[in-house]
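Contents: one structure, followed by commentary.
Then we have subunit A:
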Amino acid sequence: MDFSSIVSALPDLLQGMLLTLKLLVFAVAGGIALGTLLALARLSSNRLLSFLAGFYVNYFRSIPLLLVITWFYFIVPFMLAWATGKMHPVGAFASSLVAFMMFEAAYYCEIVRAGIQSIPKGQVNAAYALGLNYHQAMRLVVLPQAFRKMAPLLLQQSIILFQDTALVYAVGLMDFLNTARSRGDITGQLHEFLLFAGVIYFVLSFIASRIVLRLQSKLAVGQN
Partner candidate 1 sequence: MNYHWDWGIFFKSTGIGQEIYLHWFITGLGWTVALSLSGWLIAMLLGTVLGVLRTLPQRSLSAIGTAYVNLFRNVPLLVQLFVWYFIVPDYLPEPIQTWFKQGLKPEISGFISVVACLGLFTAARVCEQVRTGIQALPRGQINAALALGLNPWKTYRHVLLPQAFRIIIPPLTSEFLNIFKNSSVASLIGLMDLLAQTKQTAEFTANLFEAFTLATLIYFTLNMSLMLMMRWLEKRVKVPGLISLGGK
Partner candidate 2 sequence: MIEIRNISKWYGSFQVLTDCSTKVDKGEVVVVCGPSGSGKSTLIKCVNALEPFQKGEIIINRISVGDPKTDLPKLRSHVGMVFQHFELFPHLSIIDNLRLAQVEVLGRGREEAGEKGLALLDRVGLKAHADKFPGQLSGGQQQRVAIARALAMDPFCMLFDEPTSALDPEMINEVLDVMVELAQEGMTMMVVTHEMGFARKVANRVIFMDQGQIIEDAAKEEFFGAPRSERAQHFLSKILNHC
């Protein structure tokens, strides 16, 4: 094992990591936002809306993420062209980001839904009694409490998402793993680069899950 060329590759690897993190942050933000809307739709009294949201969730939960990433890479340019009438060059980053957002939204939706359902019905009644309408009750009373409760689960899901970002290898995006692999190929030190990448992923995920555990026990105490 010879780890010498990793040092000279560090700037590249850092670039790769930045891309991974950028993808992660946007996907988490978009996924949670879309997931929350889906959760509200699933819980809505409008049968059609709730059916459609339910279908969306079940659909994305039953197909592989890798399929979604690959598919979107192929079709997002077409979709845009149909929508706008012109061909737009869409990079792998944008198509992957859309894929992650839409895919993860299905998973976030289930977490948010459980979170909303865990808030006692009395809270909603109290909000209505004060004269708040549905949107105000959700935005000001239910969601803030629900998000507090489900923060650990949302973070847990985001750690999984962090690991899943490595799948953009399929569409040739130069994220952290792909950078490590390609530098490894060039220098002939593939083993070292892959192990290095593995260690970095492990350290980041491990620390993040420790933080989640801490948060969980803290919230558990706070609820008493």
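In this text, contacts are C-beta pairs under 8 Å (C-beta built on N, C-alpha and C of every residue); 3 or more make two chains touch, one makes a residue touch a chain; residues count from 1.
The candidates were selected such that all candidates are chains of the complex that A comes from, given by their letters.
Remember, it's a predicted structure, so these values are computed and weren't measured experimentally.
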| query | If you had to name the candidate from 1 or 2 that touches subunit A in this complex, which would it be? | reply | 1
| In the complex of these two chains, what residues of subunit A are touching candidate 1? | 59, 62-67, 70-71, 74-75, 78, 81-82, 85, 87, 163-164, 166-167, 169-170, 177, 181, 190-191, 194-195, 197-198, 201-202, 205-206, 209
